[in-house]
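One protein chain is absent from this view; the other protein chains keep their places.
Chains here go by letter, A and B, matching the order in which they are written, and residues are numbered from 1 within each.
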Amino acid sequence: MPSKQNLVVIGNGMAGARAVEEILARGGRDLFNITMFGDEPYGNYNRILLSNVLNGSQEESEIFLNPLEWYRENGIILHVGVYAESILRRSKCVLGCDGTIEPYDKLIVATGSQSFVPPLEGLTLPDGRYKPGVFVFRTLDDCREIAEYARGRGRAAVIGGGLLGLEAARGLQNFGVKVDVIQFAPYLMNQQLDPQAAAILKTIMERMGVGVLLGKNTTAVLGEEAVSGLRFADDTSLGCDMVVIAAGIKPNAEIAARCGLSVQRAILVDNQMRSIDDPEIYAVGECAQHRGNVYGLVAPLWEQAKVLADHITGHKPDAAYHGSKIATKLKVMGVEVAAMGITEAADERDEIVQFTEPKKGTYKKLIIRDGHLAGAILLGDISKAAYLMQAFDRGTPLPEDRLSLLFDIGAPAKQVTVQELPPDAQICNCNGVNKAAILACVNGGCHSPKAVMEKTRAGMGCGSCKSMVTEIVEWACDGKLEEDPSVHYYVPGVPLTKPDLIKACREQNLKSVSAVFQVLAGGKEDAASKPGLASLLNTIWAGEYVDERDARFINDRVHANIQKDGTFSVIPQIPGGVTTPDQLRRIADAAEKYNAPMVKLTGGQRIDILGIKKEDLPNIWRDLDMPSGYAYAKRYRTCKSCVGTDLCRFGVGDSTSLAIKIEQHLQGIDAPAKLKLATAGCPRNCSEAMVKDVGAVAVEGGRWEIYVGGAAGSHVRKGDVLCVVDSHEDVLKYTARFIQYYRENAKYLERTYGFVERIGIEKIRSVIVGDSEGIASRLDDAINESIAAYKDPWKEAYNPVTPNQFSSLLPVLQ
Amino acid sequence: MTVVAPLSAIPAGEGRTFLVSGKRIAVFRTRSDEVFATQADCPHKAGPLADGLLGGTTLVCPLHSWKWDLASGEPLMASCPLETYPVHLDSEERIVLTLNSE
Partner (left out) sequence: MQLSISETHCPYCALQCGMTLVSEGGETSVRSRDFPTNRGGLCQKGWTSAELLYHPERLRTPLLRAKRRDALQPVSWDEALDYISTRIKSIQEQFGRDAVGVFGGGGLTNEKAYLLGKFARVALRTSQIDYNGRFCMSSAAAAAIKAFGIDRGLPFPLADIPHAKTILLTGSNAAETMPPVMQYFHAQAKNGGSLIVVDPRRTPTASAATLHLQITPGTDIALANGLLYLAMKEGYLDERFILTRTTGFEQVRGVVARYWPDRVERITGIPEKQLAYAARLLGEAPSAMILTARGPEQQSKGVNAVLSFINLALALGKAGQPYCGYGCLTGQGNGQGGREHGQKADQLPGYRKLDNPEHRAHIAKIWNIPESDLPRPGRSAYEMLAHIGEGDGLRALLVFGSNLAVSAPRAGFVQQRLEALDLLVVSDFFLSETAQLADIVLPCTQWAEEEGTLTNLEGRVLHRRRAVPPPADVRSDLEIIAELATRLGCQSAFPTQPQDVFEELRRASAGGPADYSGITYERIDREQGVFWPCPNENHPGASRLFLDRFATPDGRARFHPVQHLPAAEEPDAEYPLYLTTGRIMQHYQSGAQTRRVPQLQEAAPEAFVEIHPSMARFYGISDGDRVRLSTRRGTTIAKARLTPAIRFDTLFVPFHFAADGRANLLTNPALDPVSRMPEFKVCAAQIQLEIS
């Protein structure tokens, strides 16, 4: 491997650092010992974001590209804050202001540029320093000083109405100073805009309180110790406390000029970014002049760095830079501006597409040359900038439809009704079904969404289009829609809705599940329908119900909750969660005797003895000698409560004894789904009464709020207040009435939260409290009948109702 | 041939589990007094099939509601069939079962 060459880079700005990065990316570390001179005491930073720092939208730290460590890590020697004084081409070395001498084999000049400061009278103090209040807008330090000085000042002037000038103005406004922009040219941003656009921009800026003076040639800075104003060639003047000079850039090319390289506005370079005079010396960025252009933007500078790196490392010896396409975007005073390429048509072959809406501050102009975008100006609405800039950069052929270049058309269509949908509109993506196919299916005789879905498979994928399909079918059937009736059956096995089913059972005196199948289902038994029917018949007939045990789910046959291993969980009744040492003793003994693997406190304030064998159930019940807690059935389960008034500091109502009353009243009542209740002694809701099927919450003045339809399971819902009552008795009355109404009207397995949402609390309140349907007393009678019919099922321990009811394994006869 | 039990040992529409020569077997009696016999434990998670719900000759496991046809043992909503055993009522209304091995 040949020994490394010395590569020296003068300048540590975006250009220099970027060039070095590109070189490293091409294995430059093995080719060169790299040394850099940087006259700013930082690692390099992203100059194009400077204005963000000035206007406070970004932190300084955020715009640094490479922290100082980066140089170490990459074995780069960086002379921080050392200004390169001269290049000695004959001895091929660079002299630093601190006396450093760095010999080079290859040299990169990336000295960047400085603000162009017009020769103004009174710009400096006698000692040559800028007069206090005079600033250029260029470096991080400039930003800091400007910000520092601006605080508490009244008025600032910005010399220069170009991109940088306007950004400075925008920054200054944030410090609450009144800003005037002074532009030498006849209109603002003359590099990027045309007079029309500039005029609109001017109006907007003036509306925002920024003064704009056009065609003004500044001649002097006024003020003795500090800036007090400006004077212009036309002898007019302007008072101000500070002046920021942003009148363009002046490439730092002296060092190159002094060592005999050709310099016009900047160092002249060839397509490899080499000085046209010296193949060992490259120049990149704002100090380089390529085909007459000096670029002050980041994109071109990076393109140059790539080519330079490709060439200097030999990675691509034939790499060449052919100039950059210039596009800029900025926000001035809240006005968004995007500009690219040429601003005026070169000749009549150029096609111009234009749209103006001065009132709104909108201006759009495209210049199209043989089908490709040659230039564009967007003001106000720049929504198409992203696309246009790409078309401009990449020279993609432009769509014929010019309008679409200026405006977003063909954007997602607004919501249309199913009638409006075209026949070929895709309805179901999963199964590629369009509207026409659905209509055909309907005309083919399918008149229910369900049927159509099964036939066409629409909606049978991710299911998201089901509602859409239903809509279309409904519309297509207009009127003769037969929606699938089965969804309304109370149980799948009997083709009747709940009201019809109740009616039929009453009229035809059907008191057993088997009778219902016989009469109403053509004798066809359906296992899944049995428990639902059992529960309903019990609701209808209470005492007269003919109980057939095979219709019950196993839990209801043996009055305990079956566990995954086939054993059962036993939960005795403990009203209000209030128990006694004696009960606890019995529970403990029983748990031991039947060696329950686990004894657990339940969420319903009871005690669960788990892992009991089926055949032991009767025995444990006898030993416990407590009633069933019904913790296994679609019935009233429990009523949780807090300590209430007895001992609690906050209690305003006696929740415990109310809970006990409720339990003794409603114990064992069966329902379409389980019922979990609670009472709370105050709105602190310790017993979670607001999220129960029914909950009573004590409020000031000894009153009770009754909540219904709460849930805190997989579904969480705060209950709705049914009514507020004055006594325990009323709580019992309305709770029972509500529950009977729920028993009669809820779908099987529909919890109260679903029921209340479906019926609506207003309706329910009017029926239960306002007796709007005049059924209140009937409801009360009905529930009382069921209450009267209550038997503790655990008494079956003494006389089982079916043969071998509790045996899990039987011997054979012979 | 095993005489399992009198028909009356099983309530109509329910099942019971019997120990037949060391093997646990579920025997069912439909409401129309037909009898069937299958393996005792659900192949899914060993649920006690005899505790399941019956609808005609459809059996539903109490644990996860897998379904079979008692007559054939074929799954109606499950992954695998049930082992079934020939079983009938003798003149004295007793349930008589034949283990496949016999």
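Criterion: contacts are C-beta pairs under 8 Å (C-beta built on N, C-alpha and C of every residue); 3 or more make two chains touch, one makes a residue touch a chain.
Since the model is a prediction, treat every value here as computed from it, not as a measurement.
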Legend entry - Given A:Asp318, A:Asp401, A:Glu507 or A:Glu700, the one touching the chain that is not displayed: A:Asp401
Inset, instruction - Would you mind spotting which of A:Ala386, A:Leu601 or A:Val801 touches the chain that isn't drawn? - result: A:Ala386
Inset, instruction - Check the options A:Trp70, A:Tyr149, A:Tyr321 or A:Trp794 and report the residue that touches the missing chain. - result: A:Trp70
Inset, instruction - Over the whole complex, note the residues of chain B touching the chain we left out. - result: 44-45, 74-76, 79
Inset, instruction - Against the chain that's been left off, what residues of chain A make contact? List them. - result: 46, 48-49, 58, 62-67, 70, 298-299, 327, 329, 371, 383, 385-387, 389-391, 393-401, 404, 410, 412, 426, 429-432, 457, 460-464
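The criterion applied here is as follows: only the chains that are shown with their structure count from here on.
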Legend entry - Inter-chain centre distance, chain A versus chain B - centres from mean C-alpha coordinates, in Å: 55
Inset, instruction - Spell out the part of chain A that touches chain B in their complex, as residue ranges. - result: 493, 514, 524-531, 548-551, 553-554, 557, 562, 564-566, 802-804, 807-814
Legend entry - Of all residues in chain B, those that touch chain A in their complex: 2-6, 8-14, 16-20, 24, 31, 45-48, 51-56, 58-60, 62-63, 67, 94
